[in-house]
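Complex shown without one protein chain; remaining protein chains in place.
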Amino acid sequence: MRPFFLLIQSSFKFQKKQLPVIGTRLVLLLILICIFNQFWQIVKDGNSATAQINPVDFIWYLMIGALLQYSRPEGLHYQIEQEIKTGNIAYKMLRPISVISIYFFSGLGSFLFRLPLLFIVSALFLLVLKGGELPQTFDAVPVIFLLLLLSGIFISLCTVFIGLSTLWLQDSLPLFWILQKAEYILGGLFFPITLYPQWLQEIALATPFGWIGYGVSRLIYDYTPQAAFETGIHILFWIIILLIFNHISYTFLRKRIAINGG
Amino acid sequence: MADNQIKFFLELIRMNMKHSYALKTAFWLRVLFMLISNGIMLVGWGVMFHQFQSINGWTFSDFMFMTGLNITAFSIWSLFFRGTGIYMAHLIENGGLDHFLLTPKNILFHISCSASNPAGWGDFITGFCLILASNLFCFSNVFLVLIFLICSVLCFLTIGFFFSALNFWLTGFSDLSERLFYIFFNLSGYPGSIYSDWAKILLLTVFPIGFISILPVEILKTFSLPSFLYLITGISFLFIGSILFFYNGLKRYKSGNQVNTRGYQ
Partner (left out) sequence: MEKYAVITKNLSKSFYRKEHGFFRPATETKAVQDLSLTIRSGECVAFIGPNGAGKSTTVKMLTSILYPTGGSALVAGINPWENRSALCHQIGVIFGQRSQLWYHLPVRDSLHLLAVAYNLSEAEEKKRLQELSESLQVTELLDRPVRDLSLGQRMRCEIIASLLHSPQILFLDEPTIGLDVEAKLLLRSFLKQESEAKGITILLTSHDTGDIEKICHRVLLINHGSLILDTTMNRLKTQFMSEKYIRITHKDGSYQRFHFDPRTEDITHFLKSSTFNQVSDLTIENPPLEEIIRKLYQKEVS
(Lines give C-alpha, C1' and ligand atoms only; values in the text may rest on other atoms or scores of the structure.)
Protein backbone atom coordinates (compact mmCIF):
# COMPACT_ATOMS: atom_id res chain seq x y z
CA MET A 1 0.00 0.00 0.00
CA ARG A 2 2.93 2.33 0.72
CA PRO A 3 3.63 3.36 -2.90
CA PHE A 4 0.04 4.51 -3.20
CA PHE A 5 0.31 6.76 -0.17
CA LEU A 6 3.47 8.21 -1.67
CA LEU A 7 1.58 8.86 -4.89
CA ILE A 8 -1.20 10.63 -3.05
CA GLN A 9 1.41 12.61 -1.14
CA SER A 10 3.27 13.70 -4.27
CA SER A 11 0.06 14.73 -5.97
CA PHE A 12 -0.65 16.82 -2.85
CA LYS A 13 2.63 18.63 -3.41
CA PHE A 14 1.77 19.11 -7.06
CA GLN A 15 -1.48 20.81 -6.03
CA LYS A 16 0.44 23.78 -4.70
CA LYS A 17 1.52 24.52 -8.25
CA GLN A 18 -2.07 24.06 -9.36
CA LEU A 19 -3.38 26.90 -7.21
CA PRO A 20 -4.29 29.17 -10.15
CA VAL A 21 -6.39 26.34 -11.60
CA ILE A 22 -8.06 25.68 -8.28
CA GLY A 23 -8.61 29.42 -7.87
CA THR A 24 -10.40 29.69 -11.22
CA ARG A 25 -12.59 26.75 -10.36
CA LEU A 26 -13.43 28.29 -7.04
CA VAL A 27 -14.44 31.55 -8.71
CA LEU A 28 -16.64 29.66 -11.14
CA LEU A 29 -18.21 27.71 -8.28
CA LEU A 30 -19.02 30.93 -6.45
CA ILE A 31 -20.47 32.52 -9.58
CA LEU A 32 -22.59 29.42 -10.07
CA ILE A 33 -23.83 29.63 -6.50
CA CYS A 34 -24.81 33.26 -7.08
CA ILE A 35 -26.66 32.41 -10.28
CA PHE A 36 -28.60 29.59 -8.68
CA ASN A 37 -29.30 31.63 -5.60
CA GLN A 38 -30.91 34.25 -7.77
CA PHE A 39 -32.66 31.63 -9.84
CA TRP A 40 -34.25 29.97 -6.82
CA GLN A 41 -35.49 33.27 -5.46
CA ILE A 42 -37.19 33.91 -8.79
CA VAL A 43 -38.88 30.52 -9.10
CA LYS A 44 -39.67 29.62 -5.49
CA ASP A 45 -42.83 31.74 -5.25
CA GLY A 46 -46.04 30.56 -6.76
CA ASN A 47 -45.08 26.93 -7.05
CA SER A 48 -46.21 24.27 -4.62
CA ALA A 49 -43.39 21.84 -5.35
CA THR A 50 -40.59 24.29 -4.74
CA ALA A 51 -42.16 25.51 -1.52
CA GLN A 52 -41.04 22.24 0.11
CA ILE A 53 -37.42 23.28 -0.02
CA ASN A 54 -36.38 26.57 1.50
CA PRO A 55 -33.74 28.76 -0.23
CA VAL A 56 -31.02 28.10 2.36
CA ASP A 57 -31.41 24.33 2.08
CA PHE A 58 -31.48 24.59 -1.70
CA ILE A 59 -28.30 26.57 -2.09
CA TRP A 60 -26.37 24.32 0.32
CA TYR A 61 -27.68 21.30 -1.53
CA LEU A 62 -26.42 22.75 -4.77
CA MET A 63 -23.03 23.62 -3.31
CA ILE A 64 -22.44 20.07 -2.01
CA GLY A 65 -23.44 18.64 -5.38
CA ALA A 66 -21.15 21.01 -7.26
CA LEU A 67 -18.22 20.28 -4.90
CA LEU A 68 -17.83 16.84 -6.40
CA GLN A 69 -17.60 18.29 -9.89
CA TYR A 70 -15.24 21.06 -8.98
CA SER A 71 -12.81 19.13 -6.76
CA ARG A 72 -11.88 16.42 -9.14
CA PRO A 73 -8.71 16.73 -11.22
CA GLU A 74 -9.19 17.71 -14.84
CA GLY A 75 -7.88 15.84 -17.81
CA LEU A 76 -7.33 12.45 -16.16
CA HIS A 77 -9.16 10.72 -19.01
CA TYR A 78 -7.20 12.77 -21.51
CA GLN A 79 -3.84 11.79 -19.98
CA ILE A 80 -4.74 8.12 -20.19
CA GLU A 81 -5.97 8.62 -23.75
CA GLN A 82 -2.64 10.17 -24.73
CA GLU A 83 -0.71 7.33 -23.03
CA ILE A 84 -2.63 4.82 -25.09
CA LYS A 85 -2.48 6.78 -28.34
CA THR A 86 1.26 7.45 -28.17
CA GLY A 87 1.93 3.92 -26.96
CA ASN A 88 3.91 5.23 -23.98
CA ILE A 89 1.77 3.02 -21.80
CA ALA A 90 3.73 0.00 -23.01
CA TYR A 91 6.90 1.34 -21.41
CA LYS A 92 5.14 2.28 -18.22
CA MET A 93 3.75 -1.21 -17.90
CA LEU A 94 7.28 -2.34 -17.16
CA ARG A 95 7.08 -0.63 -13.79
CA PRO A 96 5.97 -2.62 -10.76
CA ILE A 97 2.81 -0.56 -10.15
CA SER A 98 0.12 -0.54 -12.82
CA VAL A 99 -0.08 2.71 -14.78
CA ILE A 100 -3.76 2.94 -14.24
CA SER A 101 -3.47 2.88 -10.47
CA ILE A 102 -0.85 5.61 -10.70
CA TYR A 103 -3.36 7.82 -12.46
CA PHE A 104 -6.15 6.78 -10.16
CA PHE A 105 -4.26 7.50 -6.95
CA SER A 106 -2.75 10.77 -8.09
CA GLY A 107 -6.25 11.82 -9.15
CA LEU A 108 -7.60 10.82 -5.76
CA GLY A 109 -4.78 12.75 -4.08
CA SER A 110 -5.71 15.99 -5.78
CA PHE A 111 -9.36 15.35 -5.01
CA LEU A 112 -8.52 14.99 -1.30
CA PHE A 113 -6.62 18.26 -1.44
CA ARG A 114 -9.28 20.26 -3.20
CA LEU A 115 -12.44 18.98 -1.52
CA PRO A 116 -11.89 20.49 1.96
CA LEU A 117 -10.43 23.66 0.48
CA LEU A 118 -13.38 24.32 -1.81
CA PHE A 119 -15.83 23.28 0.91
CA ILE A 120 -14.47 25.73 3.49
CA VAL A 121 -14.37 28.69 1.13
CA SER A 122 -17.79 28.11 -0.38
CA ALA A 123 -19.36 27.35 3.02
CA LEU A 124 -18.08 30.68 4.33
CA PHE A 125 -19.38 32.36 1.18
CA LEU A 126 -22.82 30.81 1.73
CA LEU A 127 -22.88 31.88 5.36
CA VAL A 128 -22.29 35.47 4.30
CA LEU A 129 -24.74 35.23 1.41
CA LYS A 130 -27.51 33.82 3.58
CA GLY A 131 -26.88 35.90 6.69
CA GLY A 132 -25.44 33.09 8.81
CA GLU A 133 -28.39 30.77 8.36
CA LEU A 134 -27.52 27.07 8.27
CA PRO A 135 -29.36 24.29 6.44
CA GLN A 136 -31.61 22.01 8.48
CA THR A 137 -29.29 19.07 9.11
CA PHE A 138 -25.91 20.76 8.99
CA ASP A 139 -24.63 18.28 11.63
CA ALA A 140 -24.46 15.67 8.89
CA VAL A 141 -21.38 17.31 7.35
CA PRO A 142 -18.91 14.62 8.61
CA VAL A 143 -21.07 11.85 7.14
CA ILE A 144 -21.45 13.84 3.93
CA PHE A 145 -17.69 14.17 3.70
CA LEU A 146 -17.28 10.45 4.05
CA LEU A 147 -19.82 9.84 1.30
CA LEU A 148 -18.23 12.53 -0.89
CA LEU A 149 -14.99 10.63 -0.54
CA LEU A 150 -16.71 7.48 -1.78
CA SER A 151 -18.22 9.48 -4.62
CA GLY A 152 -14.77 10.85 -5.42
CA ILE A 153 -13.43 7.32 -5.69
CA PHE A 154 -16.34 6.43 -7.94
CA ILE A 155 -15.80 9.44 -10.20
CA SER A 156 -12.05 8.83 -10.43
CA LEU A 157 -12.71 5.23 -11.42
CA CYS A 158 -15.22 6.47 -13.94
CA THR A 159 -12.72 8.86 -15.51
CA VAL A 160 -10.13 6.08 -15.67
CA PHE A 161 -12.70 3.93 -17.42
CA ILE A 162 -13.40 6.71 -19.89
CA GLY A 163 -9.68 7.09 -20.52
CA LEU A 164 -9.42 3.36 -21.19
CA SER A 165 -12.37 3.56 -23.59
CA THR A 166 -9.90 5.13 -26.04
CA LEU A 167 -9.05 1.51 -26.87
CA TRP A 168 -12.44 1.03 -28.48
CA LEU A 169 -13.53 4.54 -29.38
CA GLN A 170 -10.21 6.16 -30.54
CA ASP A 171 -11.14 9.11 -28.42
CA SER A 172 -12.14 9.63 -24.79
CA LEU A 173 -13.86 12.98 -25.07
CA PRO A 174 -17.32 11.84 -26.24
CA LEU A 175 -17.90 9.59 -23.23
CA PHE A 176 -16.63 12.33 -20.96
CA TRP A 177 -19.32 14.71 -22.21
CA ILE A 178 -21.93 12.12 -21.44
CA LEU A 179 -20.51 11.68 -17.94
CA GLN A 180 -20.67 15.42 -17.33
CA LYS A 181 -24.22 15.79 -18.53
CA ALA A 182 -25.36 12.69 -16.66
CA GLU A 183 -23.88 14.10 -13.48
CA TYR A 184 -25.74 17.35 -14.04
CA ILE A 185 -29.14 16.04 -14.90
CA LEU A 186 -29.33 12.62 -13.26
CA GLY A 187 -27.37 13.85 -10.25
CA GLY A 188 -29.86 16.66 -9.73
CA LEU A 189 -27.40 19.51 -9.96
CA PHE A 190 -30.10 21.92 -11.14
CA PHE A 191 -32.42 21.14 -8.30
CA PRO A 192 -33.30 18.11 -6.14
CA ILE A 193 -34.63 15.24 -8.21
CA THR A 194 -37.72 15.03 -5.99
CA LEU A 195 -39.02 17.82 -8.22
CA TYR A 196 -38.54 15.66 -11.35
CA PRO A 197 -41.40 13.69 -12.85
CA GLN A 198 -41.64 10.17 -11.43
CA TRP A 199 -40.12 8.38 -14.46
CA LEU A 200 -37.01 10.54 -14.45
CA GLN A 201 -36.54 10.09 -10.70
CA GLU A 202 -36.59 6.35 -11.20
CA ILE A 203 -34.02 6.53 -13.99
CA ALA A 204 -31.78 8.79 -11.92
CA LEU A 205 -31.74 6.45 -8.93
CA ALA A 206 -31.17 3.42 -11.11
CA THR A 207 -27.87 4.96 -12.20
CA PRO A 208 -24.93 5.79 -9.91
CA PHE A 209 -25.35 9.50 -10.67
CA GLY A 210 -28.54 9.92 -8.68
CA TRP A 211 -26.74 8.56 -5.64
CA ILE A 212 -23.44 10.42 -5.84
CA GLY A 213 -25.26 13.65 -6.60
CA TYR A 214 -28.70 13.91 -5.09
CA GLY A 215 -28.18 10.98 -2.69
CA VAL A 216 -25.29 12.67 -0.94
CA SER A 217 -26.22 16.34 -1.16
CA ARG A 218 -29.79 16.08 0.13
CA LEU A 219 -28.38 14.86 3.47
CA ILE A 220 -27.55 18.49 4.21
CA TYR A 221 -31.24 19.24 4.77
CA ASP A 222 -32.82 15.83 5.12
CA TYR A 223 -30.48 13.58 7.07
CA THR A 224 -31.44 10.21 8.47
CA PRO A 225 -28.95 7.44 9.26
CA GLN A 226 -30.92 5.07 7.01
CA ALA A 227 -30.73 7.46 4.07
CA ALA A 228 -26.99 7.91 4.54
CA PHE A 229 -26.51 4.14 4.81
CA GLU A 230 -28.58 3.48 1.71
CA THR A 231 -26.58 6.04 -0.30
CA GLY A 232 -23.28 4.59 0.91
CA ILE A 233 -24.27 1.04 -0.05
CA HIS A 234 -25.36 2.15 -3.51
CA ILE A 235 -22.14 4.04 -4.18
CA LEU A 236 -20.07 1.08 -2.94
CA PHE A 237 -22.00 -1.20 -5.26
CA TRP A 238 -21.20 0.99 -8.26
CA ILE A 239 -17.55 1.25 -7.21
CA ILE A 240 -17.30 -2.53 -7.30
CA ILE A 241 -18.96 -2.66 -10.71
CA LEU A 242 -16.49 -0.11 -12.08
CA LEU A 243 -13.53 -1.94 -10.54
CA ILE A 244 -14.59 -5.02 -12.46
CA PHE A 245 -15.03 -3.00 -15.68
CA ASN A 246 -11.64 -1.37 -15.31
CA HIS A 247 -9.99 -4.67 -14.58
CA ILE A 248 -11.42 -6.16 -17.74
CA SER A 249 -10.37 -3.14 -19.82
CA TYR A 250 -6.88 -3.20 -18.39
CA THR A 251 -6.42 -6.92 -19.04
CA PHE A 252 -7.60 -6.34 -22.57
CA LEU A 253 -5.12 -3.48 -22.92
CA ARG A 254 -2.24 -5.66 -21.73
CA LYS A 255 -3.09 -8.38 -24.17
CA ARG A 256 -3.49 -6.01 -27.05
CA ILE A 257 -0.18 -4.34 -26.40
CA ALA A 258 1.52 -7.72 -26.03
CA ILE A 259 0.14 -8.73 -29.42
CA ASN A 260 1.42 -5.54 -31.04
CA GLY A 261 4.79 -6.25 -29.52
CA GLY A 262 4.82 -2.98 -27.57
CA MET B 1 -5.46 40.70 -52.73
CA ALA B 2 -8.63 40.48 -50.70
CA ASP B 3 -10.10 37.68 -52.78
CA ASN B 4 -6.86 35.79 -52.36
CA GLN B 5 -7.27 35.97 -48.60
CA ILE B 6 -10.78 34.57 -48.92
CA LYS B 7 -9.66 31.83 -51.28
CA PHE B 8 -6.95 30.88 -48.81
CA PHE B 9 -9.29 30.72 -45.83
CA LEU B 10 -11.82 28.64 -47.73
CA GLU B 11 -9.02 26.27 -48.66
CA LEU B 12 -7.81 26.21 -45.05
CA ILE B 13 -11.28 25.35 -43.78
CA ARG B 14 -11.59 22.62 -46.41
CA MET B 15 -8.27 21.16 -45.22
CA ASN B 16 -9.50 21.27 -41.67
CA MET B 17 -12.68 19.41 -42.46
CA LYS B 18 -10.66 16.81 -44.31
CA HIS B 19 -8.23 16.52 -41.42
CA SER B 20 -10.95 16.02 -38.85
CA TYR B 21 -12.59 13.40 -41.06
CA ALA B 22 -9.30 11.49 -41.39
CA LEU B 23 -10.19 9.47 -38.30
CA LYS B 24 -13.68 8.44 -39.36
CA THR B 25 -14.77 6.49 -36.30
CA ALA B 26 -13.71 9.27 -33.96
CA PHE B 27 -15.49 11.77 -36.19
CA TRP B 28 -18.84 10.03 -36.17
CA LEU B 29 -18.63 9.11 -32.50
CA ARG B 30 -18.04 12.71 -31.56
CA VAL B 31 -20.98 13.90 -33.62
CA LEU B 32 -23.27 11.23 -32.24
CA PHE B 33 -22.26 11.59 -28.61
CA MET B 34 -22.54 15.35 -28.80
CA LEU B 35 -26.13 14.92 -29.96
CA ILE B 36 -26.84 12.54 -27.08
CA SER B 37 -25.20 14.81 -24.57
CA ASN B 38 -27.15 17.84 -25.80
CA GLY B 39 -30.29 15.72 -25.62
CA ILE B 40 -29.67 14.91 -21.95
CA MET B 41 -29.14 18.58 -21.21
CA LEU B 42 -32.37 19.55 -22.92
CA VAL B 43 -34.33 16.95 -20.95
CA GLY B 44 -33.01 18.64 -17.80
CA TRP B 45 -34.06 22.11 -18.85
CA GLY B 46 -37.36 20.78 -20.19
CA VAL B 47 -38.12 19.28 -16.80
CA MET B 48 -37.23 22.55 -15.14
CA PHE B 49 -39.50 24.62 -17.36
CA HIS B 50 -42.22 22.01 -17.01
CA GLN B 51 -41.99 22.53 -13.27
CA PHE B 52 -41.83 26.33 -13.28
CA GLN B 53 -43.62 27.22 -16.57
CA SER B 54 -41.69 30.47 -16.92
CA ILE B 55 -38.56 31.89 -15.38
CA ASN B 56 -38.96 35.59 -14.80
CA GLY B 57 -41.02 36.02 -17.94
CA TRP B 58 -39.05 33.62 -20.14
CA THR B 59 -40.88 30.59 -21.45
CA PHE B 60 -39.31 27.34 -22.60
CA SER B 61 -39.64 28.58 -26.15
CA ASP B 62 -37.60 31.71 -25.34
CA PHE B 63 -35.05 29.53 -23.65
CA MET B 64 -34.93 27.22 -26.66
CA PHE B 65 -34.14 30.14 -28.91
CA MET B 66 -31.39 31.38 -26.61
CA THR B 67 -29.82 27.93 -26.27
CA GLY B 68 -30.17 27.38 -30.00
CA LEU B 69 -28.35 30.61 -30.74
CA ASN B 70 -25.72 29.85 -28.14
CA ILE B 71 -25.05 26.31 -29.33
CA THR B 72 -25.11 27.20 -33.04
CA ALA B 73 -22.66 30.03 -32.51
CA PHE B 74 -20.49 27.75 -30.41
CA SER B 75 -20.64 25.05 -33.09
CA ILE B 76 -19.49 27.52 -35.74
CA TRP B 77 -16.66 28.43 -33.43
CA SER B 78 -15.66 24.81 -32.85
CA LEU B 79 -15.97 23.83 -36.50
CA PHE B 80 -14.23 26.78 -38.12
CA PHE B 81 -12.41 28.76 -35.46
CA ARG B 82 -11.32 26.04 -33.05
CA GLY B 83 -7.78 27.40 -33.37
CA THR B 84 -8.54 30.12 -30.84
CA GLY B 85 -8.47 28.91 -27.28
CA ILE B 86 -6.10 26.18 -26.22
CA TYR B 87 -4.47 25.66 -29.63
CA MET B 88 -3.48 29.30 -30.00
CA ALA B 89 -2.61 29.53 -26.32
CA HIS B 90 -0.24 26.57 -26.58
CA LEU B 91 1.32 27.96 -29.76
CA ILE B 92 2.01 31.26 -28.06
CA GLU B 93 3.32 29.66 -24.89
CA ASN B 94 5.60 27.20 -26.69
CA GLY B 95 6.74 29.68 -29.32
CA GLY B 96 5.02 27.88 -32.17
CA LEU B 97 3.80 30.84 -34.23
CA ASP B 98 6.81 30.86 -36.59
CA HIS B 99 5.11 29.11 -39.46
CA PHE B 100 2.05 31.36 -39.22
CA LEU B 101 4.22 34.47 -39.16
CA LEU B 102 5.98 33.29 -42.30
CA THR B 103 2.82 32.80 -44.34
CA PRO B 104 1.67 35.91 -46.19
CA LYS B 105 -1.90 35.74 -44.92
CA ASN B 106 -3.62 37.22 -41.89
CA ILE B 107 -1.99 35.50 -38.94
CA LEU B 108 -4.80 35.77 -36.40
CA PHE B 109 -7.34 34.11 -38.65
CA HIS B 110 -4.79 31.68 -40.02
CA ILE B 111 -4.31 30.30 -36.50
CA SER B 112 -7.99 30.51 -35.64
CA CYS B 113 -9.03 28.50 -38.68
CA SER B 114 -6.29 25.90 -38.21
CA ALA B 115 -8.23 23.53 -35.99
CA SER B 116 -11.68 22.02 -35.97
CA ASN B 117 -13.66 19.81 -33.64
CA PRO B 118 -16.07 17.50 -35.47
CA ALA B 119 -18.32 17.47 -32.41
CA GLY B 120 -19.36 20.88 -33.68
CA TRP B 121 -21.62 19.15 -36.23
CA GLY B 122 -23.58 17.61 -33.37
CA ASP B 123 -23.91 21.02 -31.78
CA PHE B 124 -24.80 22.61 -35.08
CA ILE B 125 -27.67 20.20 -35.68
CA THR B 126 -28.98 20.63 -32.14
CA GLY B 127 -28.71 24.41 -32.22
CA PHE B 128 -30.26 24.76 -35.63
CA CYS B 129 -33.25 22.57 -34.68
CA LEU B 130 -33.74 24.51 -31.45
CA ILE B 131 -33.86 27.85 -33.26
CA LEU B 132 -36.33 26.49 -35.80
CA ALA B 133 -38.50 24.96 -33.07
CA SER B 134 -38.71 28.14 -31.03
CA ASN B 135 -41.77 30.36 -31.31
CA LEU B 136 -39.52 33.40 -31.52
CA PHE B 137 -38.31 32.33 -34.92
CA CYS B 138 -40.34 33.07 -38.01
CA PHE B 139 -39.40 33.69 -41.62
CA SER B 140 -39.84 37.44 -41.34
CA ASN B 141 -36.97 37.71 -38.89
CA VAL B 142 -34.49 35.35 -40.54
CA PHE B 143 -32.27 38.29 -41.29
CA LEU B 144 -32.32 39.48 -37.70
CA VAL B 145 -31.54 36.00 -36.42
CA LEU B 146 -28.59 35.80 -38.80
CA ILE B 147 -27.24 39.05 -37.40
CA PHE B 148 -27.62 37.69 -33.87
CA LEU B 149 -25.78 34.54 -34.89
CA ILE B 150 -22.89 36.50 -36.38
CA CYS B 151 -22.72 38.66 -33.27
CA SER B 152 -22.67 35.58 -31.05
CA VAL B 153 -19.83 34.02 -33.05
CA LEU B 154 -17.93 37.31 -32.82
CA CYS B 155 -18.54 37.26 -29.10
CA PHE B 156 -16.96 33.82 -28.74
CA LEU B 157 -14.07 34.92 -30.94
CA THR B 158 -13.55 38.02 -28.81
CA ILE B 159 -13.34 35.93 -25.66
CA GLY B 160 -11.09 33.40 -27.39
CA PHE B 161 -8.69 36.03 -28.78
CA PHE B 162 -8.50 37.77 -25.46
CA PHE B 163 -7.71 34.75 -23.32
CA SER B 164 -5.28 33.34 -25.89
CA ALA B 165 -3.44 36.63 -26.30
CA LEU B 166 -3.00 36.89 -22.52
CA ASN B 167 -0.37 34.17 -22.96
CA PHE B 168 1.93 36.75 -24.54
CA TRP B 169 2.16 38.36 -21.12
CA LEU B 170 1.60 35.51 -18.67
CA THR B 171 3.71 32.38 -18.70
CA GLY B 172 2.15 29.01 -17.88
CA PHE B 173 -1.33 30.39 -18.53
CA SER B 174 -2.31 28.32 -21.55
CA ASP B 175 -4.41 25.64 -19.80
CA LEU B 176 -6.22 28.28 -17.82
CA SER B 177 -7.09 30.30 -20.90
CA GLU B 178 -9.04 27.40 -22.37
CA ARG B 179 -10.79 26.86 -19.05
CA LEU B 180 -11.73 30.51 -18.75
CA PHE B 181 -13.14 30.39 -22.24
CA TYR B 182 -15.34 27.45 -21.26
CA ILE B 183 -16.48 29.26 -18.14
CA PHE B 184 -17.81 32.01 -20.37
CA PHE B 185 -19.43 29.48 -22.68
CA ASN B 186 -21.08 27.67 -19.77
CA LEU B 187 -22.38 30.88 -18.26
CA SER B 188 -23.82 31.96 -21.59
CA GLY B 189 -26.12 28.92 -21.36
CA TYR B 190 -28.27 30.21 -18.48
CA PRO B 191 -31.46 32.07 -19.32
CA GLY B 192 -30.83 35.80 -19.38
CA SER B 193 -33.90 36.54 -17.30
CA ILE B 194 -32.45 35.23 -14.04
CA TYR B 195 -29.87 37.98 -13.67
CA SER B 196 -30.32 41.06 -11.51
CA ASP B 197 -29.84 44.50 -13.05
CA TRP B 198 -26.31 44.80 -11.73
CA ALA B 199 -25.37 41.44 -13.16
CA LYS B 200 -26.89 42.47 -16.49
CA ILE B 201 -24.72 45.56 -16.68
CA LEU B 202 -21.65 43.39 -16.09
CA LEU B 203 -22.75 40.83 -18.66
CA LEU B 204 -23.30 43.49 -21.30
CA THR B 205 -19.91 45.14 -20.85
CA VAL B 206 -16.85 43.42 -19.43
CA PHE B 207 -18.15 39.82 -19.40
CA PRO B 208 -19.86 40.07 -22.76
CA ILE B 209 -21.98 36.91 -22.67
CA GLY B 210 -25.13 38.99 -22.32
CA PHE B 211 -24.75 39.68 -26.04
CA ILE B 212 -25.66 36.03 -26.54
CA SER B 213 -27.92 35.14 -23.64
CA ILE B 214 -29.84 38.34 -22.88
CA LEU B 215 -30.18 40.83 -25.73
CA PRO B 216 -31.22 38.67 -28.73
CA VAL B 217 -34.26 37.16 -26.98
CA GLU B 218 -35.31 40.48 -25.47
CA ILE B 219 -35.03 42.20 -28.84
CA LEU B 220 -37.06 39.48 -30.55
CA LYS B 221 -39.73 39.67 -27.86
CA THR B 222 -40.08 43.44 -28.03
CA PHE B 223 -38.01 45.14 -30.67
CA SER B 224 -36.10 48.17 -29.50
CA LEU B 225 -33.74 50.01 -31.80
CA PRO B 226 -31.36 51.26 -29.06
CA SER B 227 -30.85 47.70 -27.79
CA PHE B 228 -30.25 46.48 -31.29
CA LEU B 229 -27.73 49.22 -32.05
CA TYR B 230 -26.04 48.62 -28.70
CA LEU B 231 -25.71 44.92 -29.52
CA ILE B 232 -24.02 45.64 -32.83
CA THR B 233 -21.75 48.48 -31.77
CA GLY B 234 -20.88 46.79 -28.47
CA ILE B 235 -19.81 43.56 -30.11
CA SER B 236 -17.87 45.33 -32.88
CA PHE B 237 -16.08 47.42 -30.29
CA LEU B 238 -15.11 44.39 -28.18
CA PHE B 239 -14.14 42.36 -31.23
CA ILE B 240 -11.84 45.04 -32.63
CA GLY B 241 -10.43 45.58 -29.14
CA SER B 242 -9.51 41.92 -28.81
CA ILE B 243 -7.82 41.92 -32.23
CA LEU B 244 -5.74 44.96 -31.28
CA PHE B 245 -4.92 43.25 -28.00
CA PHE B 246 -3.60 40.23 -29.89
CA TYR B 247 -1.42 42.28 -32.26
CA ASN B 248 -0.07 44.24 -29.35
CA GLY B 249 0.94 41.00 -27.67
CA LEU B 250 2.46 39.63 -30.86
CA LYS B 251 5.35 42.10 -30.49
CA ARG B 252 6.29 40.30 -27.29
CA TYR B 253 6.27 36.90 -28.95
CA LYS B 254 9.18 34.64 -28.12
CA SER B 255 9.91 31.93 -30.59
CA GLY B 256 10.67 28.48 -29.23
CA ASN B 257 12.06 25.21 -30.49
CA GLN B 258 9.42 22.56 -30.01
CA VAL B 259 8.95 19.70 -32.38
CA ASN B 260 5.39 19.69 -33.62
CA THR B 261 3.16 18.97 -36.53
CA ARG B 262 -0.05 20.67 -37.52
CA GLY B 263 -3.60 19.65 -36.91
CA TYR B 264 -5.49 19.57 -33.67
CA GLN B 265 -8.97 18.39 -32.82
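In order of appearance the chains are A and B, and numbering begins at 1 in each one.
Assume contacts are C-beta pairs under 8 Å (C-beta built on N, C-alpha and C of every residue); 3 or more make two chains touch, one makes a residue touch a chain.
Model, not experiment: these values are computed from the prediction.
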- Note on the structure: Contact partners of the omitted chain among those displayed are B
- Task: Determine which one of B:Leu97, B:Ile214 or B:Leu238 touches the chain that has been left out.
- Result: B:Leu97
- Of the residues in subunit B, which ones touch the absent chain? 4, 7-8, 11-12, 15, 18-19, 22-23, 96-99, 101-105, 251, 253-255, 257-263
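Here is the rule we go by: only the chains that are shown with their structure count from here on.
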- Message: Can you compute the centre-to-centre distance for subunit A and subunit B, using the mean CA position of each chain? Integer Å is fine.
- Response: 27
- Note on the structure: In the complex, subunit A touches subunit B at residues 20-21, 24, 28, 31, 35, 38-39, 42-43, 47, 49-50, 74, 169-171, 173-175, 177-178, 180-182, 184-185, 190-191, 195-197, 200
- subunit B residues within the subunit A interface of the complex: 23, 25-26, 29-30, 32-34, 36-37, 40-41, 43-44, 47-48, 50-52, 55-56, 119, 175-176, 179-180, 183, 186-187, 190, 193-196, 199
